[in-house]
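The structure is given below, and queries will be raised subsequently.
For this depiction, one protein chain was excluded, whereas all remaining protein chains were kept in their positions.
So, subunit A:
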Amino acid sequence: LKQKWKKDPYIVTMGKFSKVTNYIVGSLRSSDPSNQRRPPSEMADFLNDTIPGLKINQQEEPGFEVITRIDLGKQPEVSRREPVSAEEWVKNMDSEGRILDVDYIKQLIFKGGLCHTLRKEAWKFLLGYFPWNSTKEERANLQKRKTDEYFRMKLQWKSVSEEQEKRNSRLRDYRSLIEKDVNRTDRTNKFYEGEDNPGLILLHDILMTYCMYDFDLGYVQGMSDLLSPVLYVMENEVDAFWCFVSYMDQMHQNFEEQMQGMKTQLIQLSHLLRLLDSGFCSYLESQDSGYLYFCFRWLLIRFKREFSFQDILRLWEVMWTELPCQNFHLLLCCAILESEKQQIMDKHYGFNEILKHINELSMKIDVEYILCKAEAISMQMMNCKELPQTVSEILGIENSSVTPDSDTGEDESGAELGCPASLYQSISTPVVAANGTRDGAQQTAEMQSLTPA
């Protein structure tokens, strides 16, 4: 702390001070308590205290803090459309079975999801098991190859004798974990209910085979939650396995020993939330909840436990379009948190109550409402002229040269989602207070900044 103080006396002093009383910091910095901000370095401290080796402060220039208060403007109205119909899907395919306009179809899926009968086919594309530009014949060949590969790996664990397994503790542990979790995954769902449901055996076999596919990772709790809806939709062991493999490619880091994926996401989420609602962030910090651990379950298994099974199918297919920006799932977190902010702050929830409240939202969130809200937030951010560099990196919005190519289809909502190039060009370097005086923090202007001492 002493060293940090030497480097950044203002930030460190105020940061630590604000741990004591957030209200006073707020009133020192500005008369409006909702304007109170804490430097990211303070946040970093907090996280580092709890997770060893965690780094949040990825500033390019060390010791240089630019704190900006950015007006995101009003949240736009967003509407959603009907799920993509079988007719729409087929219409967008050529005679050999290639998808004609990938961006267009993704746009439609993003805006409305898929009707259930289409999922079995469309998810294979969305998850990356089928290349979008492949022909029907190519896909049939691919499936044949992948079937062989699957059964080769399945045979590997199937053929391990009891004696061999006694000498293989890792395999034994994976098997025991999988058996435990298969028994308690979505057992109220028709596909997995009852004692001898074939769905349970498939779930088990696919997870065991995944251990052979990626023995280093093996099985970690939560993975059965990710597989269950995929298997339910595919109704086929091999297809479900390869779709699961693709999904795990996205989610892998969440489950690794060091849980790097979780740490990164929590940090990214805090950046986004800070931009969206710094007042709420400060409140959470004042309740020692600034590291957002209460979002753990949301992030680890992509909201699987927060929505009904049917809603999860919708939510996931929308996320898999990778529209309208990178890390859309983090904007979903923001949307939910923003919806709950009022209650959390009005009732002055503390550390324990915040977690309890967030946990109890499970099955109570309206999926369409929250998708609209998250999309609206994405538009706010993409239209923001002074989007901080960290945020544009998280959302994958590159400045200048990007042109909106996602609205080539007839879907009129597409135009709203793309962001005109001119907006990106106008993203300017944040205004830095003239000479780095302490007063910088108290400027009444919209832009506030702190410079090195």
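In the analysis below, a contact is a pair of C-beta atoms (placed from the backbone, for glycine too) under 8 Å apart; a residue touches a chain by one contact, two chains touch by 3 or more; residues count from 1.
Convention: contacts and distances are computed from a predicted model.
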Statement: Looking only at "Ras-related protein Rab", "Calcineurin B-like protein", "12420_t:CDS:1" or "V-type proton ATPase subunit", the name UniProt gives the absent chain is "Ras-related protein Rab"
Statement: Cross-chain touch to the chain not pictured, restricted to A:Leu126, A:Leu177 or A:Ile312, is A:Leu177
- request: Consider the whole complex, including the chain that is not shown, and state which of A:Ile105, A:Leu171, A:Leu207 or A:Leu300 touches that chain.
  value: A:Leu300
Touching the absent chain when the full complex is considered, from A:Val78, A:Met262 or A:Ile344: A:Met262
Query: Hey, which of A:Leu72, A:Leu142 or A:Leu355 is the one touching the hidden chain?
result: A:Leu355
Field: subunit A, residues in touch with the chain not shown (by the definition above)
entry: 50-51, 177, 180-181, 183-185, 187-188, 220-222, 224-225, 255, 257, 259, 262, 291, 293, 296-297, 300-301, 305, 351-352, 355-356, 359-360
